[in-house]
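Note sheet for the following structure.
A protein chain is absent from this complex, but the other protein chains hold their places.
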Amino acid sequence: MPTLPPAARSRVALGLTAAAALGRFELQQCRDCGMVQYPPRESCQRCLSVRLSWTRQDDKGELLAATVLHHSNDLFFRERLPWRLGLVKLACGPTVVAHLHADAPPAPAKLRVAVRLDRAGLAVLVGLPDKENVNMADDRQLREFTCDPKHRKVLVTDGKSAVGQALVKALAAAGAELIWVGHAEPWKRLPGFDELQKLPQVTAVPLDVTDSKNVRELAAEIGAKVDILVSNAELHRTHGIASRQGVETARAEMDVNYFGLLRLAQEFGPPMRARGADGVASAVAWVNLLSIYALANFPPHGTFSASKAAAQSLAQCLRAEMRPAGVRVVNVFPGPIDDEWNQLLPPPKLAPAALATATVGALREGVEDLYPGDVAQEWLERWRDNPKALERELSS
Amino acid sequence: MSALAGFTQALSAGKIRVVDLTQTLSPEFPHISLPPEMGQAWPFRIEEVSRYDERGPAWYWNNFSCGEHTGTHFDAPVHWISGKDLPQNATDSIPPERFIGPASVLNCSEEAKKDADFLLSVDWIKGWEKKHGRIPPRAWVLMRTDWSRRSHDPVAYQNYDETGQHTPGPDVDAVKFLVEERDILGFGTESIGTDAGQAQHLRPPYPCHYFMHGAGRYGLQCLANLDQLPPTGAVVIAAPLKIRNGSGSPLRAIALVEAPLHP
Partner (left out) sequence: MRQPYHGVVLAAPVTVPYVRYSIRSAHWWLARAFSSLLEKSKLKKEEIDGLTVSSFTLAPDTAIGFTQHIGLSPRWLDHVPLGGASGVVALRRAARAVQAGDAEIVACLAGDTNHVDSFRLTLANFSQFARDAVYPYGAGGPNASFAFLTAHYMQRYGAKREDFGKLCVAQRANALKYSHALFKKPLTLDEYLNARPIAEPLHLFDCVMPCAGAEAFLVLSEEKARTIGLPYVRLLGTIEWHNAFSSDPVQLRAGWALDREELYTQAGRSPNEMHFVQVYDDYPVITLMQLEDLGFCGKGEGPAFVREHRFTWDGDFPLNTSGGQLSAGQAGAAGGFLGMVEAIRQLTGEAPGRQVPDAKIGLVSGFGMINYDRGLGSGAAILSSDE
């Protein structure tokens, strides 16, 4: 097993991890006196109130001091020395210890602080240069917190669907070295797929996630080389319970959306775990294309929603199994995608290209729960605010 | 010697040979795919239960799943709307003597090679009968197209384009002729469908299903090795699984032929 950074955190400190999972820079703020505090506490350090919330903060700060570690008692960091750290006074108040990007100038200096999930899947703060530059993502330390597809080998389980093709193009543009593009039902020809295979990074591989033998054989062939697996094969039909007699359609959705994930996880999980946190050429991420309907059932697509909810739960199981290996499981929850299955839904809908861009962004930023697009974001806020109210709203 | 004793003796002496007319059931075998708004038949899938391991130390077995119409399979009359009310129309109610019958093998392989949408016509059948004699009653009529040789390539086997599947089959009049004038037992093909791939455009659509099953006759699909059968004289044994009210089932279809092998 690979080494991981220290993983112990108090429960209150996990609030930072929850924010990092969504890619948000949030700190504890007292609802009574407004004090922003860090490290996280159980009460306000100024007025003792326990009404504390995690709220978005200004990410600007001043680098007070920097150091480079040449020694560490911790095995993960010992393997990665030298390592740059900084002490930053945030504009919103607290002084924080942060990992420091190589391009952040020496102290004193202005910089930005971001929150990222580290290889153990827990939040850490990272000091970044004030101005973004093109090669920032290549920073050796920053790459430890992200799942940047650049220079990596990726498997996209369904490269034939519109979303799949968009993902493949976006990954190629992001600098992926090699993209295996899975496709099922070879007699079904979809426009654009032939063109896609002309990309130099692309290798088409037959993959039907309902076929255990197929999955097993593909994993035997390429599993030991996959750095990022994008599980986007899905079956989407538009039925609730009463609108379709028999369990066949629902069963087919489960076989692809849920059991497909299980088959992939059983066969590709072990080789990826064996190469997690493994230095430059390591397995880093597993992306699941779920749906915002996994959070709260959308009754007109009721059985599809249920299959995505099942997949989400299984993805959490996978996340727990991949964490010790330092492989991040990224769940993507788009709202309705602009495709044939959401034709009857009014806009706004998410274009496949936008979904692909957001997914690649999530890999670059190390975000673990992605809610791309306006509908997904709004749905998430409603669900977090009051899930029962959302349930009623969706059933009317 | 009794007829059966003579039969088994001929078998062991090699005077009667057994030809396997069945494709291997595997997940790779092409399966029918209807438009998404329809219910779908399952492709063949197989999941290992144990293989001399912690799940079962001394044994190996699998669970498999498929539709009634997956792989080489038998169609019962209840499969089609035209046969739904007939007596003895399901796999469990068809009298078992119907599972054995003589076969007339119509070699359309040249025509099928030139035209994937080749339709077998009454004239073609009559032409065949001039050479090989009248099709006897209660016989299987098997349309040999050598399509089974494409089975390793799912794209070629189903032969889809934007207008759908392109595979050979009988035309409307041929089906009616075989049912009404020749009283056949059933119709068999090497492709997916006893009807041609473009049979939705015939009137009525899918005439082989419509008229055969409407007359209480049967179908066989995805057959193989028809090229090893003589035009006449083979005996086909095709017994589907006894599924309660089954519309069909995958089966082991075999043919008995008298040696030597017909060239």
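Here are a few things to note about the model shown:
Letters A and B mark the chains as written, and numbering starts fresh at 1 in each.
We take it that a residue touches a chain if its C-beta (ideal position, glycine included) is under 8 Å from a C-beta of that chain, and two chains touch if they have at least 3 such contacts.
Worth saying up front: this structure is predicted, and the values here are computed from it rather than measured.
In the entire assembly, the chain absent from the figure touches the shown chains A. Touch with the chain that is not drawn comes from one residue among A:40, A:175, A:240 or A:271, which is A:40. From the options A:92, A:122, A:250 or A:310, the residue with contact to the unseen chain in the full assembly is A:122. Touching the omitted chain from chain A are residues 5-6, 8-10, 13, 38-40, 45, 64-74, 76-77, 80, 83, 85-87, 89, 95-99, 107-108, 118, 120, 122, 124.
Here is the rule we go by: only the chains that are shown with their structure count from here on.
Averaged Cα coordinates give chain A a centre that lies 50 Å from the centre of chain B. Within the complex formed with chain A, the residues of chain B that make contact are 27, 30, 33, 36, 39-40, 43, 45-48, 154-155, 158-160. On the chain A side of its complex with chain B, the touching residues are 185-189, 208, 210-214, 237, 246, 248-249, 252.
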